[in-house]
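One protein chain is absent from this view; the other protein chains keep their places.
For subunit A:
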Amino acid sequence: QDMQEKETISPERAEEAKLKAKYPNLGQKPGGSDFLMKRLQKGQKYFDSGDYNMAKAKMKNKQLPSAGPDKNLVTGDHIPTPQDLPQRKSSLVTSKLAG
């Protein structure tokens, strides 16, 4: 019966197992709330000297956190540093659809 159960595992569950094997620290909560918060905070964050200095004061002697791989988190704890500044946007031109 064990064999039967293995064969009938849904493709979704199999994919979930694959994901959990790759990322064992994946949150126990269903794949929802982390993405919701990320979605609400979507937007290119820039270096903010106010946040930077506040975080520095909070950290005191500790290492100042950099933006890290996930640049999308709220400022205060994880902030872009001057090195992480995005490239300047190119000038506005006419759409190629109208060309």
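One rule holds in what follows: a contact is a pair of C-beta atoms (placed from the backbone, for glycine too) under 8 Å apart; a residue touches a chain by one contact, two chains touch by 3 or more; residues count from 1.
Rule of thumb we're sticking to: contacts and distances are computed from a predicted model.
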item	value
Undisplayed chain, where the name is taken from the UniProt record, one of "Serine/threonine-protein phosphatase 2A 55 kDa regulatory subunit B", "Large ribosomal subunit protein bL19m", "Exosome complex exonuclease RRP46 homolog" or "ATP synthase subunit ATP5MPL, mitochondrial-like"	"Serine/threonine-protein phosphatase 2A 55 kDa regulatory subunit B"
For subunit A, residues in touch with the removed chain	10-16, 18-20, 22, 26, 30-33, 35-37, 39-40, 42-48, 51, 75, 89-90, 92-99
